[in-house]
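What follows is a set of notes on a single structure, which appears directly below.
With one protein chain removed, the remaining protein chains of the complex are shown where they sit.
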Amino acid sequence: MASEPLLSVDKLSLSLSKKQKLLNEISFSLHQNEVLSLVGESGSGKSLTAASLLQLFPSPQIIVSGGSIHYKGKNLVTEAKKELREIRRHNMGYIPQNPMSALNPTLSIGFQLREVCTDESNLSPEKALELVSIPRPKELLNMYPHELSGGMQQRVLIAMNLLKKPEILIADEPTTALDVTVQAQILHLLQKIKNESNMSILFITHDLSIVNHFGDRVLIMNKGEIVESGKVQEVFTKPSHPYTQKLLEATYYEF
Amino acid sequence: MCILLFTIATLTFTFMKTIPGDPFQDEKNIPEECLKQLRQNFGLNDPLPIQYGRYIKNLFLFRLGPSLKYPSQTVNEIIGQNFLPSFLLGIEALCIALPLAFLFALLSSFFYRRPIDYLFKIIALLGISMPSFVIATLLQYIFAYRLSLFPIARFDTLSHSILPALTLAIGPMAILLRLIRAQILEVLNQPYILVAYSKGLSEQHIIFFHILKNVSLPIIHYLGPLITRILLGSFIVEKIFAIPGLGQWFVNGVLNRDYPLIGGLTLFYSMTLLFVHTGIDLLTMFLDPRIRKSVPA
Partner (left out) sequence: MFRRKYIHPEIAIGFVLLLLLASFAFLFPYLSNYTYEQTALSSKNLTPSFTHIFGTDDLGRDQAVRIAHGLQVSLLIGLLAAFLDLIIGVSIGSLSGYFGGLVDSILMSITELFYSIPFLLAVLLVVTLLGPGVYSILLAMCFFGWIQMARMSRIEVMRVKNSDAILAAHAIGIHPSRIFLFHIFPLISGSLITLLMQTIPHAIFIETFLSFLGIGIQPPLASLGSLVSDGLPAMRFYPHRLFYPSMVLSITIFAFQLISDGCRDLFDQKRLKSVEESSGI
């Protein structure tokens, strides 16, 4: 693991039209080939943090009121739209929470996969589908999202990200909407991909057991702030913040 | 669909026959024997079931009978000769309303809650508030009379058709504008739009393939009632702009109590609308992969 972070967020603040503060001076860094878990309950600001990295906010009224995000020598907060678009196209991947509504219902799977293909990737959509263990990938290319199961849809979304070989993969609760057995498969898949391509993953979840299993470092968020951060083992065995302690007590697993 | 047509025809017949008096009651100068003879000729003295049977048979053969006011022409002929201007006007109105509505809705939603959005919102509200005859007369007054940009009435050249088509188009355009805008805003909130942006696709690509494609489907569904509106709106527009189309005939038929004409035209309109609705349903089925796939090949 290189000591120089791949991406660093520095005192980032997000607010809703200058009134309500959504994120309060968030700071963290993401290193190469690590899985950084972002944990918190609903409303803690996890998804907004992910949105900030992509600079794609759900409403035009959400604005960055302070701080910066440094990536490849650029500040994502102040970058021009065109630059951001290039970064999204090649360097960042995104897996959303609910796979069903993450695929355009009126376009075929093949079309949506081909949208991603950049020149540097030497993967064809079919190959990508194979890599995510989808049987009969050729048939799937002509099918439509509503014909697939949740697990398959999520695999397709992962395949989409494979096609562009991003440095950073942002996974926003990718397994929350899936059955437990499928969850395990998807996690396994993500692990495999990460190992094979040196990717960093920002893994957002509210499930501590997944963090324990899958993450290298963890960030605990509450009410728009990062209350604790560190290596997973350390945080789970010796939590320093009361909120972390409460979280750990509330789960039934032993760490 | 056939049941519907049948029912409409029967209802029209019932309506026509339940009203006391017959089509000839307004004629004052005809002696009694002639009236009797006329009634005999038109079969109005036959028992009702026979009249009904004859009516249905004629409809089946699409023989709509002679008009009462203009006995030298059958309703068929009237329809045939005058249907074209109305049809052209309708198409023109659609060609104005649809693209404008889409354009304005896109602009409105992309500048959400900023001045342009509010401007279009007000335009849309005005468009649905002003009845077509108000819009028609206003347009006539401002553009034809005062500014002399367009001719006031009649239907001889292309520029003659612009004002009436515009009148016909404004109401539906306003309604469409609001619908499309609401639909765009709903689509914009969907995760797949976020995914599309995260793929780094260009704005145009996203607008066309992701936003418009998903917006269009429910809008096509609304096209049916929209065409209905345009078709029926033509009544007033044709009257005001003195356009020799079917709408004007319908209105005059109504004013003259020309029952065969009214009946025949009603049937004609209903049939046209039914065809249009069915066509649109088929179109939706064809375009929406969700529906297309559920219909066995």
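Remarks
First chain written, first letter: the chains are A and B, and each begins at residue 1.
To be clear about the criterion, a contact is a pair of C-beta atoms (placed from the backbone, for glycine too) under 8 Å apart; a residue touches a chain by one contact, two chains touch by 3 or more.
These numbers come from a predicted model, not from an experiment.
The missing chain, though absent from the display, is touched by one residue of B:Q81, B:S129 or B:S159; that residue is B:S129.
Touching the missing chain, out of B:Y145, B:F208 or B:F286, is residue B:Y145. Although one chain is not displayed, its contacts with chain B can still be listed: residues 4, 7-8, 12, 15-16, 18-19, 125-126, 128-131, 133-134, 137-138, 140-141, 145, 189, 228, 232, 235-236, 239-240, 251, 254-255, 257, 262, 266, 269-270, 273-274, 277.
Here is the rule we use: only the chains that are shown with their structure count from here on.
Spacing of chain A relative to chain B, judged by their CA centroids, is 51 angstrom. Those residues of chain A whose C-beta lies close enough to touch chain B in the complex are 54, 56, 58, 60, 85-90, 92-94, 96-98, 101-108, 115-116, 144, 146-147, 157, 160, 164. Across the complex, chain B meets chain A through its residues 112-113, 189-192, 194-202, 205, 209-210, 213-214, 217, 288-290, 293.
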